[in-house]
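Of the protein chains in this complex, one is absent; all others appear in place.
Let's turn to subunit A:
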């Protein structure tokens, strides 16, 4: 791509269009960029556009994002013919990006900084030796002139490069890189840190201005993050030698206040707190990994953090600091220095000044509860609360309990009682105390798995009593509007401890759960749905489900009603918890006409709605699962319902295909396959248009569609083989097969198609196509012979043989070219047999090989004894050795075709699923089949086969064969 005015224009326009709200120009622009990105120097051109000051800022931003993504996809070395960014372009990009990043606006800077991190992931340090020296010399220059814009840009860049030291495994390569970074950067880092510290001391004094302090605090924060990265793997010598210098400043930031900055608007305090958090993370790291070297500083830091927390606990919006500070104390509590907590009253004090204040609901929590229920639930229920102060405060208690269990338990139990009695005296004013009590119990209980059978445990309370006295009153409360957060807490408790609640008690509460589905609060109806859904999964000892269809039949109608009604609440239109509950109920309940009809109507209308703009993949998945389970279970009970379902679903499915809603294709095909399978032949004419769609090659090009398409094709072939044979459809299907099999990336799908055809149709129907089929296979074999292909070919030939007989197999192959069967047998079949994996595949190929061995003239011929022996040798290897001894893993070839041109991935629908069919149900044991066949064969000409075996089989294999013969009592004569 040439860099000129024209490129600048067209790229600018394109990036502008990618931001367009209307889909047509947006998609066009995306398509253009996608094809332009294949040209050399595309990345460079986009980067130059980013650098162009005359271009509108939002275009440059979009370009910066695109540049970063382009690098992410293509910077890493790839096979030669797919390289998009050549070395000269890489060199230019590398020389441009640092100064550009340092001089650009914050938003672009962050994109370029990420791009730089992508480059350094592959190139730094070996292939980018001047990056770090450049950064250091720029840093020193900027430092000399106290240019903090540049300083912070450089520190930010170094930060993104060094981040890898925080999560990669400690390998020699990583340590070499780290050593290089330390040698170059440890000292400059300390220098700038100390210089900035001095400037802060000066500027923080009387008369210091907030504006002067801002960049300095940002700079110190970055230095702390760099400290974290460089110290993560192990304690470097330089940092050990200069520990006091670092720790002195660290301590200062935790204990000093900076009124000028802290009072200059909310972000002033945030800036200071961010530095303090970064300090907390650093000392936590030292505490955890280098506690011996750090212990001299420990007491002072513990005191500092503690008093800081006392201050922070009182004020809102300092979450991050509260969390990192509490984490430090948690680390201390589980370390060898836990005795810091052993003093009289220390734990009690921690409970009162740190744990309880942080667990109590704050305004932000209430806001989140009302404004963003999805996020609230993620944090509250689904373990994404690792970074909330409520949760972290509980973690601290768990940490202390590791060494002081009895004390923690008694203090907490008392505390919980206090909170509950405070609630009892004045529920309206003190409802948050009860919430706090429930939260403590739930969070300090041991985490339970979704569907497991073990019990949640807690030593804090007697679960059943707590449930009856504290939770049940909330659940039975007549007003579902009152204190929604308390209701949510009660529902969460019920869900968490569901295994502990006796069945009778739980069933008694089912109507209440159904009632809460109609709460206007999104969290409450989501939790009610989730509670019902999880209850239906509870299993008793021995794996029997606790709640069956009979248990819910009395509430079924209002339950389904309320579930669908819940989906009409604002913000809950795509509520995944409700949809999952619908799926679960439909999977358990007894589905009568009265339930099926409104359910399918409700589900299709939702389906039609989400087709317009698929947003929430989880919701959509459960939606399709719900449809599938409804169709399956209702039709099993009442086959007459199938036509009802067809009538309801067809318009939606057609819409999906007609409007190209690619996200739903694989779901649609699976549902169609399910419907086809449920039908009794003849298949209604309404399916024929679908068949046409099935034959469009474009669909097959998207590999995410293929498994579902194969499934649909199988369904058609099995239920309507004759339809297939009309109007050249079969040749179209086989055309798809030849296309797919020609390329290694789709060959597997090609064989699925072919195997389905071969398995479902009579030989008479396919005979005329066989020459073409073999031709396609042999051409591919000639062009590119991969192990995967050889295995697939062998499986296909075996399937052909067991379905249509060895005579057809040999004759149809030889019809392509005389004598080719023997060639394939010797060069492909016999040597590749031992590579077969998978039990169905193993049985199939072993049985087919045995049949060839015992009935095929090519092998039985007197002159073919050698060949016969080799074949048997291979079969014995296949049957006697474990997979891992036979098969050498083929190094995986990166599948580039897979990454191009589609974004959807195949997601299997459990409820529309189909078990893998064994084409050879009549054969139980392939070993037995082998020796029985051999015994019959050898009985025809006694003495002949034992001799061949002795002459041609490998000794170990002879031995294995005789063992088979013995164990099945089939001697060879």
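By our rule, a contact is a pair of C-beta atoms (placed from the backbone, for glycine too) under 8 Å apart; a residue touches a chain by one contact, two chains touch by 3 or more; residues count from 1.
In this section, contacts and distances are computed from a predicted model.
For the chain that is left out, the UniProt protein name among "Importin subunit alpha", "Aspartate aminotransferase", "Translation initiation factor eIF2B subunit gamma" or "Solute carrier family 6 member 20" is "Importin subunit alpha".
Of A:25, A:40, A:125 or A:236, it is A:236 that touches the chain left out of the display.
Screening A:172, A:613 or A:640 against the full complex identifies A:172 as the residue touching the chain left out.
Within the full complex, the residue among A:291, A:366 or A:925 touching the omitted chain is A:291. Annotation: of A:61, A:196, A:335 or A:635, A:335 touches the absent chain (contact as defined above).
Residue positions on subunit A in contact with the hidden chain: 163, 166-170, 172, 175-176, 178-179, 182, 232-237, 240-241, 284-285, 288-289, 291-292, 334-336, 383-384, 386, 398, 446-454, 457, 536-537, 543-545, 548-549, 587-588, 614, 617-618, 620-621, 629, 633, 663-664, 882, 884-885, 903-905, 907, 910-911, in rising order.
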